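Removed: one protein chain of the complex. Kept in place: all other protein chains.
Let's turn to chain A:
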Amino acid sequence: MSEHSTELKQTPLHALHLELGAKMVPFAGYSMPVQYPMGVMAEHLHTRAHAGLFDVSHMGQVILTPKHDMAALEAGLEALMPVAVSGLAEGRQRYGMFTNAQGGILDDLMFANRGDHLFMVVNAACKAEDIAHMKAHLADVAQVQPVTDRALLALQGPQAETALAALVPDVRAMRFMDVLSVDTLFGALWISRSGYTGEDGFEISVPATTVVDFARLLLDRPEVAAIGLGARDSLRLEAGLCLYGHDIDTGTSPVQAGLVWGIQKSRRTGGAREGGFPGADCILAELADGPAQLRVGLHPQTRAPMREGTEIWDASEGGQKIGCVTSGGFGPSLGAPIAMGYVDSGHASTGTPLWGEVRGKRLPVTVCDLPFRPSTYKR
């Protein structure tokens, strides 16, 4: 990412973060709360036990309106992603990713079918490039409109439904990856039953003008606490979810990243709409033959966390460097260090003993399944 802009942008909730005592840090060009006085550990555990409210307004919200019909828009998007866009029912959301000609990932995202248009949420650090990419490639089929007058909240955790249903009863009927637009006192809320913590919960697009009032009402509830980016990171790591720019980027393919579940059969070899996306040759070949490297979970066997960049070796002395940690830290719900990263496929089976080099010392680490903690989505 270029860092030519020195002025940090603020979300509509900036003043509320300061009022709540947040520690603010620069993130993807925004001033964002990394933690509140509760602290990362307690915020993480609160989200797992109750409900956490996250400001994710830095993320890009985009509306894609068809110029002709939805079918042409869907086909246009399918030419940018190895994902089935056509066939996604109205009121449903799906995970997707833009790929490049080498099969690398330009960004990962969520898109929803809202009847006469698609609604997309993309990563903050990639949103300008994503919008330019779509405007360039979808010019004939869609109007690409960044949504700039709305905030985005995530409400996550076992009590998220109780908290949100107190304000918007309709959400009780939603299942994982459903989307719903509801007119409320706060204007139209665009709600999806999803998130990035492994917990049941919601992402809620709220008009910027009313989001502070809406957030306050949620925060007034005893089960809801404001949660910062620090805990968001440890929650998604425990859930085995990729952070763009760390676990996935232009140098990793969806197959290496273990995101094969996101490539529907219709887009694979032999499918009805096989290939036809950037990097299809590489990605379909990797699907057939297996990738050279794979993203795996890693369980450090000592208490020392293995952070991003830790080299992974196949022996306690000498041997070969066979991988690297892409996300690592401490999992508060597991009470232990956890990490994920890429290793050569020959060393990727669960239980394989490996070594991570931490401050010049090789420490034992074991390949494990992801996620570290099972998700609790309401399916």
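Basically, a contact is a pair of C-beta atoms (placed from the backbone, for glycine too) under 8 Å apart; a residue touches a chain by one contact, two chains touch by 3 or more; residues count from 1.
In the analysis below, contacts and distances are computed from a predicted model.
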Protein name as given in UniProt for the chain not displayed, "Urease accessory protein UreF", "Glycine cleavage system H protein", "Act minimal PKS acyl carrier protein" or "Molybdopterin oxidoreductase family protein": "Glycine cleavage system H protein"
Listed residues A:Pro12, A:Pro337 or A:Gly356, member touching the removed chain: A:Pro337
Chain not shown: contacting residue from A:Lys9, A:His117, A:His137 or A:Arg307: A:Arg307
Absent-chain contact - pick from A:Pro12, A:Gly230 or A:Gly262: A:Gly230
Chain A residues that touch the omitted chain in the full complex: 34-35, 39-42, 44, 230, 234, 303-305, 307, 329-330, 332, 337, 359
